[in-house]
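Note that one protein chain of the assembly has been removed; the remaining protein chains are unaltered in position.
Up next is subunit A:
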């Protein structure tokens, strides 16, 4: 008997079930179901999902479970995105689903959704042999647009924008009745985002434009392009022609012209307008649309967990690169950031026995170390506040919202202030995250103190954890009085959090 798994995805315009099987050569999809249900409509229009739709969702999920029973599947992963995430009655919905179907739904936040997609995309790009080139990758969720710059095998820049095809149609739909040149309104609206993209990306020599999502699949079909090796290629002129053909049509006309579902007819024009806007940033001659769909990526991850762990490591690199590009954008002191990161991680690794944290937390600390001083771009005065703001507002590829908030808080407390219950930013964290922030901030402080002068005085560092104290031994032949003093000052928080004293010892390099 082969290994099987199922993924259920509660999307904005449909419910999906895929059942896959682990085969030696490749994953085999056994069942693929799509039940159109526009939960997104409710969420984006009325802020919450109607009772009837929740009911229908449960009914269909039960049907899905009948099928998973058929294959005797035990591993079922159920995820939801924007439609549920942004619904005001989300907690009730999740509870109803749990009670009626027994399914525990994992609500992915926006960046988690994109990580999965990007993972799938980069894998495909590698297969397509675009490794050495620059590509702009674009993914429309129904709620958000993700744009990122893929360069030499890594994702360098990444930006999330809160416009999605469905959202756009909900947002501007009313205007549509008032004008027969609705596309002009759309294009104008999108222009503001163009500016944003120009600011966040060094847009130069991008030779490829890679798009994925349900929308591009529909467009590829309508443009009647053939599929080659699991990807579609839509030439620019074909895309443009088709856009011109549909731009002044209403959803109803589109529905009739192309025999689309009502859901699809509504998002067609907004989606194309978005793609067109982003397309124009590139020098690409065609859209490459590899078939990457959240459900498939998740299913693959579930079935091939080992291989996917490998991909996670690759992704950690992307996360670090993404953090560094943010640093660069705000003219951070790269050398200092690197030194502090090195010291901090050394201390982190040396005291594993007392902090009990894992790889993921280590990554968060690393990102915080890279970006801790980034607020100095705004002002030296209380720069840690600004660091918090900048990090909090950034999209760091591979970190979800919660994680970004943690990193921002760690940076917020790396300097003078200690975590304080009266700070709003700290208060809104969950209890376990508060502790985590404190622990990471305490370690970062030690690391930072050892490069107080920003000139890397220590050639090496050793960490010695004893029963009652932590010895940090710095090897240097320079005058390190300043660092020793700062260490002393900054180790207060450490003592408070970990219950042991941190001592600095200087040794000469032989």
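Criterion: contacts are C-beta pairs under 8 Å (C-beta built on N, C-alpha and C of every residue); 3 or more make two chains touch, one makes a residue touch a chain; residues count from 1.
In this text, contacts and distances are computed from a predicted model.
The chain not displayed here is annotated in its UniProt record as "Polyphosphate kinase", chosen from "Imidazole glycerol phosphate synthase subunit HisF", "Polyphosphate kinase", "Succinate dehydrogenase cytochrome b subunit" or "Sugar ABC transporter permease". Within the complete assembly, A:64 is the residue of A:9, A:44, A:64 or A:182 that touches the hidden chain. Considering the complete assembly, subunit A touches the hidden chain via residues 1-2, 4, 14, 17, 21, 23, 28-36, 60, 63-64, 66-67, 69-72, 261.
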